[in-house]
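Of the protein chains in this complex, all but one are displayed in their positions.
We just call them A, B and C in the order they show up, numbering each chain from 1.
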Amino acid sequence: MDDLSDIDALKTSFREVLDTEAGTDWALRHFDHVHGMSRPLWDTIVGLGWTALAVPEAHGGLGLGIDALVALYEEAGRVVAPLPLLSTMLAADAIARGAGAVQQADWLPMIAGGTVVAVEPPAPLHSPTLTIARTGDGWRLTGTTRILDAADADRLLHLAIATDGTLHRLLLVADGAERQPLWDHGHTLSDIHYHDRLVPDDAVFPSSPELEDALAVHAALALAAEAVGGCEGLLPLTIEYLKTRHQFGKPIGSFQALKHRIADHRTRLEGDRLLLAAATALAVAGDPRGPSEASAAKALACANYAELARDAIQLHGGIGFTAEHACHLFLKRARLIETLFGDAPVHLARAVRALDLEIAA
Amino acid sequence: MDDLSDIDALKTSFREVLDTEAGTDWALRHFDHVHGMSRPLWDTIVGLGWTALAVPEAHGGLGLGIDALVALYEEAGRVVAPLPLLSTMLAADAIARGAGAVQQADWLPMIAGGTVVAVEPPAPLHSPTLTIARTGDGWRLTGTTRILDAADADRLLHLAIATDGTLHRLLLVADGAERQPLWDHGHTLSDIHYHDRLVPDDAVFPSSPELEDALAVHAALALAAEAVGGCEGLLPLTIEYLKTRHQFGKPIGSFQALKHRIADHRTRLEGDRLLLAAATALAVAGDPRGPSEASAAKALACANYAELARDAIQLHGGIGFTAEHACHLFLKRARLIETLFGDAPVHLARAVRALDLEIAA
Amino acid sequence: MTSPLAAAHDLDSFRAAIRDWLPGAIPADWKGRIRRESEEGYLAVQREWYRAQTEAGLATAHWPRDWGGADLSLAAQVVLYEEMARADAPNTDLFTVSLYHMPATLFAYGTPEQRARYLEGVRTGGDIWCQGFSEPGAGSDLASLRTRADRRGDVYVVNGQKIWSSYGVFANYCLLLARTNQEAARKHDGISYFILDMKSPGLTVKPIRQITGEAEFAEIFFDDVEIPVENLIGAENEGWRIAQSTLTAERGLLIFENSERLVHAVRRDAARYRDLFARDPAKAAAFAGFYPRVRALKHMVGELLAQLERDPHAGGEIATYIKLYWATLLQDYNGFTARLDGLDALIEAEPLRCAGQTPDDTMYAFLKSYSWTVAGGSNEIMRNVIAERLLGLPR
Partner (left out) sequence: MTSPLAAAHDLDSFRAAIRDWLPGAIPADWKGRIRRESEEGYLAVQREWYRAQTEAGLATAHWPRDWGGADLSLAAQVVLYEEMARADAPNTDLFTVSLYHMPATLFAYGTPEQRARYLEGVRTGGDIWCQGFSEPGAGSDLASLRTRADRRGDVYVVNGQKIWSSYGVFANYCLLLARTNQEAARKHDGISYFILDMKSPGLTVKPIRQITGEAEFAEIFFDDVEIPVENLIGAENEGWRIAQSTLTAERGLLIFENSERLVHAVRRDAARYRDLFARDPAKAAAFAGFYPRVRALKHMVGELLAQLERDPHAGGEIATYIKLYWATLLQDYNGFTARLDGLDALIEAEPLRCAGQTPDDTMYAFLKSYSWTVAGGSNEIMRNVIAERLLGLPR
């Protein structure tokens, strides 16, 4: 696996596979019929070892860092992939950081091998709504929570607050969560209820504000990368349309008002990309400025993606308004990830802590 | 004066005079050398009876309503007139609504006849900073306040809060207020300090929240009108430039990106205009929805004016960046009136009270 | 119950009568039925609601008395739409072309036979009409359309393709623009206007699914479709001019209805988000920022109606500004409220059609808003028109 160690080479390989396996036509067919992940595509990427990328080598993974995952998230974003990547990778990250040795040995190889895990967002981005209380034979879990991808997941990684106020993560078997369709057909949402559900000790591990914050950085980088990837997928599609489509006897891309909007989108993308790269580098280096920069990247890239996706349909005119064209897949994904795992106010508030500024989210 | 009773005819006459007396070239010369009002122009409009428009007939005025003043503010805004119109007319309004009979008889004919009055903003738009306390021989005035146009004024109409919490208005002789230059050379700002200044009874009259609210409506309509007028002056100037200026062998107005911006500005102006007209009609009718609508008009028109003025310089390119071209007069006026007498948050908060929504300003 | 039309002589009485009439006339649980039954439910609601209006004489009350209407004044129509918006009644979007464009066209250019047959079909038969204007290669540049109608004896033979035909899947008839002269010097001059029976042999209709999940639009394919010569509207090659002059037949009222619904939605949203705004002043401030734009729109539409009341052919300029203002505001507003709703907005819901542009499902409303920014003259076309035709900027 030596050749995978170079991030650029990795990224190229992600792109080649996804272009082949999950191009625009494929995506339109998938999104037309399914609400949720593509199991065949997931099996393909599991087979390619992508789910093992960031799992520690001791547990059957490649032990690569967040930079490798960022490359994957970006490429998945470029094709609006219907995959529970962030859910599963974030769960693996939580387990690798916080679970006990036996738990890690049980769970991480399973994830590397393709088990899909849905995960509750990190605590800084989401106030836990589940509570656990200690009983003689383990824990009792109560409450309602809403999780992305749970209907497709084999396991759920919950976040719960104990009676003493400490945070815990719980890995439970997913047992038929209700499948609420999203406008983005690549994912689903589930409301999950527990009432005094007994959870054995070996399914629980303690979390901490530090661990949750690390997960928040992971999530922020992941969604910033997905947004950058989305722009990288959608912008060329739109430019190509402007070059091809003719009205009033010329390609509509020759109309300056449209050109200028494209130029603005492209310019913003350049900023998103370089901010993401810088934030990723800080995270890899464990730099204390990492969380702020990651949140800055998330807020900016997701906002710009949503705006590009909004305008792309307009730039496509009528065809962009049809379900037969891929534009709307990008728009719906953009609107989802803008909100998911902390919306703009949440991440901007985290970002400006680097200025010693505490503001409301 | 019967022919003045028709607002449209009035408006036309305002426009004709101001175009002749205060056109762009004249304005550029004035703004180049002076900070503050044009006394000759003021004398001209006093001579034409404009300062008597809204003064009650019993006190030597024409007794016209706010709709006549709105027409005047709009036309003055169109030429970025360096006149203390709002200051003086708002003072007259306050006096006509709240002062005693003797005070009115003393003061209103004076204002109709050309006395310039600077006025502190109405209470809902500005927390009073002056305090007055009753003494045997009148009132004692203390505090610091900041007033527009005070350096050019003959009188100052203050707002002060008494020890029992009631609001009062005080008309004092202006004695040489310091002249702080503004970026908008048509006005100045003065910080005025009082320490235990004795004010006789006959210079004081009680105000009330209702009176102050009526003044706030007047001010909001005035600045909305000035903003609408400013757009009406600046937009044709900019369109004309786009038709005339050639680059790359064609008029720059043929470049679609510029056209589309102009179209957006023009469209917004149409909304500003009709909202102003509706708000003015409500005020004339004494409709309880008037204050909300006036504030909505002020917030919207001033924001759109500021944005048009910002873009107009850009659309003019280099020439717009020079002091020799009138663009910057509009920009500086737009930025001033956007802030003056309540900025956007203040007026938006007032506006949405019509939705039973109380929000922070 | 007597028809509210009996009270139409006085606007206040008419308003009171409409208020009395509406609760019994609005299809019961219409939102629930559409949500549960999807397109079937939508069609049933539309037909029931149209029938209720027809029975009260209200659907075609704005038509001249001579043609079965009641000469209802514009002011009274405004009252009707105001009250419908206030009562949150469904709109009658399936019948827009039937009630406005088709009759306006036939009143002005139709033959007596055409009027007798097709007006009655709408008034009592509930006929649904669509328009066949746009083509894959002729959208913003409509005049470059290529669907051809060749005269052969007593018929025109039509070949080509139309697209973006609203309600084309459900329509009984279509107002069709097709090229009858391939050699005309100006491309606008070779176009004719036809009444097309949607059951004609050789005609295929295919729904276009939109990003909202609905299929409001259709493609229409013509393979030697025959149209009898008596279905030509006006003179041959005069179609462009006729269509242009009747395209804006609904001018004012539909935008009035939509803007009224937006005004109500904003009021409803102020209540709905009250707690959120109390917690989050930044969101409250952003919401407040929309309010003046909504008020301005309302007054722009009011001005358009005032102009139309003075002269039914007036209002072209302000209608142009309104189209751009409304489309932009609608997309901005629904994009914003969908953000306020967070993840809730992102749960896909059965489209609540005919509820106006601001139903409670904010993401649906946001997606649907493109039907205003793109269709009927895209924002870009409107900006061109404003800059070039209204402000005289050079082409």
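We take it that a contact is a pair of C-beta atoms (placed from the backbone, for glycine too) under 8 Å apart; a residue touches a chain by one contact, two chains touch by 3 or more.
As the structure is a computational prediction, the values presented were derived from the model and not from experiment.
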Touching residue (missing chain; options B:V46, B:L282 or B:L340): B:L340
Contacting the left-out chain in the complete assembly, out of B:L130, B:L211, B:L258 or B:A283: B:L258
Selected residue (touches chain absent from view) among B:G23, B:G65, B:P181 or B:P209: B:P181
Of A:A283, A:L300 or A:A323, the residue in touch with the unshown chain: A:L300
Residue among A:V17, A:L48, A:A105 or A:V352 touching the omitted chain: A:V352
Residues of chain B in contact with the chain not shown: 35, 146, 180-185, 189, 246-249, 255, 257-258, 310, 313-314, 317-318, 320-324, 327-328, 331-332, 335-336, 338-340, 343, 345, 360
Touch residues of chain C, complete complex, unshown partner: 280-282, 284-286
Chain A residues that touch the omitted chain in the full complex: 239, 242-243, 250-251, 253-254, 256, 259-260, 262-264, 266-268, 270-272, 274-275, 277-278, 293, 296-297, 299-300, 344-345, 348-349, 351-352, 354-357, 359-360
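Here is the rule we go by: only the chains that are shown with their structure count from here on.
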Pair sharing more residue contacts (C-beta pairs) when A-C is set against B-C: B-C
Distance between the centres, which are taken as Cα means, of chain B and chain A, whole angstrom: 52
Centroid distance [mean C-alpha coordinates] between chain C and chain A, Å: 40
Euclidean distance of C-alpha centroids - chain B vs chain C, Å: 43
Multi-chain contact residues (two or more partners), chain C: 281, 380, 383
Junction residues of chain A - those touching two or more other chains: 255, 257
